[in-house]
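Excluded from the complex is one protein chain; the other protein chains are retained at their positions.
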C-alpha cells in the first residue's frame, strides 16, 4: 500500500485508522443532530419497511394461463344467408378459447365462389381497361382478386370496362353493412378463467371465486357489484374503454383486457385477487380508413355434387379481445433479514466498544487527543446507505438474498 | 458556496479539506481492522466476481421461436363416427405447430346439425315451459342454443316441456364420455424445436442436438437418459407435472412446458443447453366443475347434395400445451472493466500520494497534527460501494457500460 519502505509498510500494516470527531456539548445543536438521525430512522422504518414493504421478497416471473369461453346466440335474416342462427362455433375465431379471441360483429358474405373467369371489381383502379391490350394475360391485378386472362369486359354500353380475371368468382363487391349484422353480440358474455402461479413461492391462484355456491358463476356478471365474478358482458367491456359497442361493431376494433395481480403473500390467500383494466388498442381516432378498425377475410370450403370445390368468402369485422396478465407476488423473505438487522445493531455496538477500547489506547498513546464515542458517523452512514439501497432496489430482501434477480 | 464574503470565498476556493485521522499503534486493533478490510475484499473477489460472475455482461432480451410437431395415430369406434382413424391433421388444433397447441383427448360429437327448429335441451333451466306463452318468440334462451319460436314442446305425456327454438338442430344433448375417446394420445409424441438468439452477442442456438447421427432424432425420447432429445411423450409430460394422463384426458387441462436457457457464453457453445420444466396450469383442485378442465366447441361445415349447409359440432376436451421460453446469456463484457479496476487501484495510489504531500504540507502548517496515511476510509469506501452497487445490479459490467439497461 503505497511507496513506503518494506519495514514501514510492515509497521503500518497493523495500525488502525479512524476519523477524528468533534463533540459539541450544546443542547440546541445536539437536538437538531438527533432529530436528523431520528427522521432518517423514521423514514427507514415507515417508508421502506411499512409502506414499501421492503422486507419482502418479490417474484415477478409470473406463470399464467388463460381460458376464455364466449356464450350467446343471435338470429339474423339476410338475403345472402337467409334465416340463420349464430352460435359460439360460428362467430368465435379461433375456437380454442385462448387469451386472444375474436367475435364477429359484422360480415360481408360472398357465397358460392368458384375457380373460373369473371370481371374484376370496378373499385380496383388497376383493373380498368379500354381494350383487350390493357389486360396482359397472366398478370395479376395489383390489389385485386385474380390474374388477367387478356380480355377487357364492358358492362353495358360504357366505354370503360374491367379486365376479365381468373379468380374465385364472383368477386367480392358488396360493401360493409352500415348496421352491424351481429349487433346483439353486445349481450354476449365471456368467461375468462385465469390461473396464475408464482414459481418462487409455489403459490397458485385463479380469478374464479372459490365458492361453494355453484349457481354463483351461472348468474353473476362482472361489475362494481361483483368484482370477483370473471364473467364479462361484451357490451360493458367495450363501454368501459370509452367506446360505443354499436360503433365498434360496424368496422371492428381491438380491446385489451389487462389482469393485474399484485399479491402480498404474507396475508391470507383470499386477499390476493386480480384487478381488471380495459383499453381500446386500435387507432380509433384515425381518419384514415386504411388504418382504423379490424377485419379479415376467411373462407369455408365445400364441394358440390360433382365434386368441384367452391367456397363462401367472409370478410369479418369484429372485436378482437387481447387478455394480458401481469403481476408480482411479494413474500416475507425469511429470517436472514431479521438476523441481519439484529446483527447490524450488534455489529455497531461492537464497533462502539472497539472504539472505546481505542479511545483508551489513544489516550494512553497521546493524551492530547479529543475524546468522543468514535466513528459514529461511519457507523451511521452504512445504515443510511442501506436505506438508499433498499429504496433503489425496491427491497432490502432482494438486495440481500438474490442480488442478481433484478436482471430478469 | 455559502454566505462567506467574496474575498473569503476566493481564498477558501483552493483549500483542500480532508478528514483528520487517528492512528492507533496497537497490533490487536490493527489486526482486527485489517481483517475487516481483507474480508470485504475477499467478499468482493469471491462472491461478486467468482460466484456471481459479475464481470460479465448480460443479455436478457432473448429472441426465440418455437416449432412444435405432434406425431401419432389412434383408432376409435363409436356410434356417432363409426370406425375412425385419427391423425395429426384431425386432433391437433391449430395445425400450425406454434408454441401453444391443443391435442384432443375426448369428444362430444353432434353430427348433421342444420338450421331449423327443434326442442331446446332439457338441461337448460331457462328453456323449461308449461305453455306457449312461456316461450316469447324471437327471444334467445339464456345460456341456450337458439332463439325461441313461441311454441312449447312436450316430450311424451309430461306436464313440463321445453321451448321450441330455431337453432343448429338437433342440439347437443350428450354428456362427456367418462372414458377418454383418445386415451391412447398418451403415447403420442411432440417434437419441440426451439431456436434462440441473443441479439446483443449475435449468438444463436437450438435445443436440437447437433449430431451427425440422423437416426438419433428418429428414435430418441426426452428423459433422464436423453436430456438433449427434444421429443416428448405426452403421457410422460403429464406425469412429470404430477397428474394422471387418463384423468386429465377426460375433462382436459393446460400444461406449461418451460424452456430455460441460462448460458455462460464465455464457455463453449456446447455448454449452453436448455433446461425443461413442466407444470399444470389449470385449476385441477377445484371442486367447481365450471372452473376446472379445458374444452371448447368447434364445427366442421358441409353442404348436402341440395347445397344446404350442415355442420358437425364437436365439443373437444383435451390438453393445451403452452411452451414458454426464457433465459439470459452472459458474456465477459470487455476490457473496459479490467481497465477500470486497474485504474481504480492506480487512482487510489494517486490519492495516497496526494495525501502524503498533504501530510507534509499539513505538518509544515501546524506541526501539532497527527500524521497518517490519510483518507483511507474515504479511499476504501468507494470500493465497498462498488461492491454493493455490483451486488444490487447483479453485475459490475452492466453498471459500468449500460447503466440504463436494467430498465428493459
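Chains here go by letter, A and B, matching the order in which they are written, and residues are numbered from 1 within each.
The rule is simple: a contact is a pair of C-beta atoms (placed from the backbone, for glycine too) under 8 Å apart; a residue touches a chain by one contact, two chains touch by 3 or more.
Remember, it's a predicted structure, so these values are computed and weren't measured experimentally.
A.B. asks: Would you indicate which residue among A:84, A:151 or A:328 is in contact with the undisplayed chain?
C.D. replies: Checking the options A:84, A:151 or A:328, the one contacting the hidden chain is A:328.
A.B. asks: Of the residues A:144, A:161, A:230 or A:274, I need the one that contacts the missing chain.
C.D. replies: Counting the whole complex, the residue in contact with the absent chain is A:144.
A.B. asks: Mind pulling the chain B residues that touch the left-out chain?
C.D. replies: Chain B touches the chain not shown through residues 1-4, 12-20, 61, 63-65, 67, 69, 71-75, 82-85, 87-90, 94-98, 191, 193, 195, 197, 199, 206, 208, 210-212, 214, 217-218, 300, 302-305, 354, 357-358, 361-362, 365-366, 368-369, 378, 385, 389, 392-393, 399, 403-408.
A.B. asks: Mind pulling the chain A residues that touch the left-out chain?
C.D. replies: Given the touch definition above, chain A has residues 19-27, 29-34, 52, 54, 58, 60, 93-94, 100, 102, 115, 138, 140-141, 143-147, 166-168, 254, 256, 258, 279, 281-283, 286-291, 294, 296-299, 301-303, 305, 307, 311, 313, 320, 322, 324, 326, 328, 349, 352-353, 356, 370, 372-373, 376-377, 385, 388, 391-395, 398, 406 touching the missing chain.
Here is the rule we use: only the chains that are shown with their structure count from here on.
A.B. asks: Roughly how far is chain A from chain B, going centre to centre by Cα mean, in whole Å?
C.D. replies: Each chain reduced to its C-alpha mean, chain A and chain B end up 14 Å apart.
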